[in-house]
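In what follows, a single structure is set out as structure tokens and then discussed.
A single protein chain has been omitted from the complex, and every remaining protein chain is retained in its original position.
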Amino acid sequence: MKSSKLASTLLAVAVGLIGCGKEEPKKPAAAVAPPAPSIEIKIGHVGPLTGGIAHLGKDNENGARLAIEEANAAKIKIDGKDAKFVLVAEDDQADPKVGTTVAQKLVDAKVAGVVGHLNSGTSIPASAIYNQAGIPVISGSATNPKLTEQGFKVQFRTVGRDDQQGPAIASYLAVTKKPKLVAVIDDATAYGEGIANEVEKTLKAANIKVLPREKGTDKTTDWKAVLTKVKGKNADAVFYGGMDATGGPLLKQGRELGMKAVFSFGDGACTDDMTKLAGAAADGLLCSQAGLPPQAADKKFLEAYKKRFNVDPILYAPFTYDGANLLIEAMKKANSADPAKYLPELAKNSFKGATGNIAFDEKGDRKDAEMTIFTMKDGKLAPVAIIKGGKTTDYAEFMKATAQAPSTPAPAPAAAPAAEPAKDAPKAEAKK
Amino acid sequence: MNRGKLIWTGVALVAITLLLLPFALSYAGTAWVRIANFAMLYVLLALGLNIVVGFAGLLDLGYIAFYAVGAYTYALLASPQFGLHLPFWVILPIGAAVAALFGVMLGAPTLKLRGDYLAIVTLGFGEIVRIFLNNLSQPVNITRGPQGIAGIDPVRVGSVDFSRSDSLLGVVFSGPMKYYYLLLLLLLAIVLVNVRLQNSRIGRAWEAIREDEVAARAMGIDTTGMKLLAFAMGASFGGVAGGMFAAIQGFISPESFVLVESVMVVSMVVLGGMGNVAGVILGALLLAFVPEILRWTVEPVQQALFGKMLVEPEVIRMLIFGLALVLVMLFRPAGLLPSAVRKRELTHDRST
Partner (left out) sequence: MVNGLTLGAVYAIVALGYTMVYGIIQLINFAHGELVMIGAMVAFTVINLLAAAGMPPLAVVLIGTACAIPVCMLVGYAMERLAYRPLRQAPRLAPLITAIGVSIILQHLAMLVWSRNVMAFPQIIPLTSYSFLGAIVTGVQLTIVGLCFAMMAGLALLVYRTRLGTAMRATAQNPQVARLMGVDVNRVIAATFIIGAALGAVAGVMFGTYYGVAQYTMGSVLGLKAFAAAVLGGIGNVPGAMVGGLVLGVVEALGAGYIGELTDLCRYGLGPEARCADGGHFVLFGSNYQDVFAFVVLILVLVFRPSGLLGERVGDRA
């Protein structure tokens, strides 16, 4: 009697649980049952939509969204059906833990491909989940080399790696400024240390002496002790791998101490905020950004983006735009949205995107990714050179060579917009 | 039905619920199983900290250091970093032992300290551990510094790999579900240890130390040994939780072990009720699910009301933590589910 009562209670609980479970999925993208001849293809995008770099996350998402909206407008047919692309946007808060959770959410939602994540710190743990589910993922902004070194067939990126950017700025520094002794400093974050290591390697390979590494943190405001030491060693160039919030004080304090050395930064501190943070001391700063500057991207993209979102792209939007387009392209070629079928097409894709020609090497990295070198002049960042495959091209010439419309008179107007979009570019926590 | 039967029915119900929960959750999406797993990790941590704070009354603000030690022990012994790939049942005890060792390292020099001083020193200890992890990439690369360690082996038992889906008797078990059951087992073990400790000689010794150390010593309690034991045991639980974290994530870096995480675990213990196992579990579950709850409520509500996001869920989460700490101390100092002793102590102790 009692045991049967127990059993029935259990049964009730079990039923209740399953019932609950069934009720729970309140997917925002409540799939409207598509009419027979059309097919709905979900593409995920992940980036931080809240937190310190939410503006960059939104920028990335906009890039992917634009690509998808254009694809829908183009009425693409896949496997004989009208393809309707849907963007499933998720927020990873730039937190590795949340990153894996939302990656799982996208896998649960059966997306055909993913564009993201923004940070390397979230991309790396998430990539294992996508890899297991066999879903292709393209990051437009994660620059940590480790991401594509894990041997995952599904992982790609459209942006250059730290070990492409580091050598670029280092070789530019070595060739144009010819320093004898360089001090390399970083902020002990994955990004800062990563790029600083690459710079040091390149400099050493060019037979330039490098001081033992000095480090701060991503919150350091007092660099004087470190700089006094560097000054004492008579370093004639300084490279800092870190963000603008710490780079600004570094630069300012260096000049306060009377240092004459050339200062060079990576993309984390390659923003117009440097003028605000370091004042007049920022003039003459050299810095690099992975990829072409947004304003050097395809004109058509720039106009479409501006028209759709009413703002200029900030940093990586062209790369996520290309990422989403690459996925769609590969699906078109394979005539299927099945990840297993279109993945090989994606891997051997050669595609002309908003950021130039894109092809992947066997790791999933972009072949011949471009890097841009900027200098700070009168409080504005101006591009001075484009580096591609180890070859340095003057920016003005590069623009001339790539200008499609004759109405693009080269250097002067090109340099002006250079500053605009970067205005509210990566803030303190841009790269964790 | 008599009382004993009733309790057993209750236990059975809870057990069945816990066993079936992942299936229910995976209806809503495997992501929810993952969220449940992280929540369980926090419960593990909170229970470990409860030994130090709740039982022995030693406020530890650097507890996350032991979690980090456990995670890094796992990562170094089961990843390409040193080419070592030991099985998890070897590493977890090692991780627990190493963490316990760190616990003693922290405990030994701070034996004389009490209350707020101890809190500050433990906080400093937590930061020191994190700074070392972040910088031990030079001159010899041990932890890979801020780059973190990737490619950490998942848990494997025989041919069963916990990062993949398997089916058994026609039921599909996804990776997170398998981790769920493993964590559940660990959790059960740790709850048992906690409950048994509370009512043991050791538990009573801790209680005596917490109430009055001088008197405890006078009664013949080995206060030094007991305090070290509390640190070591608390730390070892943190180490186990850390090992599991490393295995589930497959990638760890120092940014997962920051001060805020320590504060979060302390909040869980304080909110739930220091010293009460059930309370601590409740506190941990509540706070661990807060971010997810906020994600589903705050964002849509704000979007609907203002058309855009004014206050981010992350900020609300932190404000809730802060407020929880203050309000609980002001109005319910013994926590949501107070332990009997604590309650007595906090409501009648008006002598200081």
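Brief remarks follow.
Here the chain labels run A and B in written order, and each chain numbers its own residues starting at 1.
The rule is simple: a residue touches a chain if its C-beta (ideal position, glycine included) is under 8 Å from a C-beta of that chain, and two chains touch if they have at least 3 such contacts.
Because the structure is a prediction, the values reported are computed rather than measured.
Of the options B:L19, B:I128 or B:V301, the residue whose C-beta touches the omitted chain is B:I128. Within the whole complex, the absent chain has one touching residue among B:L59, B:L182 or B:L197, and that is B:L59. Across the entire complex, the residue among B:T110, B:T143, B:N194 or B:N276 in touch with the chain not shown is B:T110.
Considering B:A232, B:V266, B:L294 or B:L337, the position touching the chain not shown turns out to be B:V266 (whole complex). For subunit A, the list of residues touching the undisplayed chain reads 51-52, 188, 209, 212-217, 219-222, 224-226, 228-229, 244-245, 248-249, 252-253, 255-258, 273, 276-281, 427-429. Summarising the interface, subunit B meets the missing chain with residues 57, 59, 61, 109-110, 112-117, 119-121, 123-125, 127-128, 131-132, 134-135, 138-139, 259, 263, 266, 270, 311, 315, 318-319, 321-326, 329-330, 333, 345-346, 349-350, 352.
One rule holds for everything that comes next: only the chains that are shown with their structure count from here on.
Each chain gets a centre from the mean of its Cα atoms; for subunit A and subunit B, those two points are 33 Å apart. On the subunit B side of its complex with subunit A, the touching residues are 1, 5, 9, 12-13, 16-17, 20-21, 23-32, 34-35, 38, 134-135, 137-138, 145-148, 150-151, 163-164, 175-176, 248-251, 253, 255-256, 291, 295, 309, 312-314. By the touch criterion stated above, subunit A contacts subunit B in their complex at residues 2, 6, 9-10, 13-14, 17-18, 20-22, 24-25, 50-51, 54, 91, 93, 96-98, 100-102, 104-105, 107-109, 121, 124-125, 128, 132, 144, 146, 150, 188-194, 213, 215, 432.
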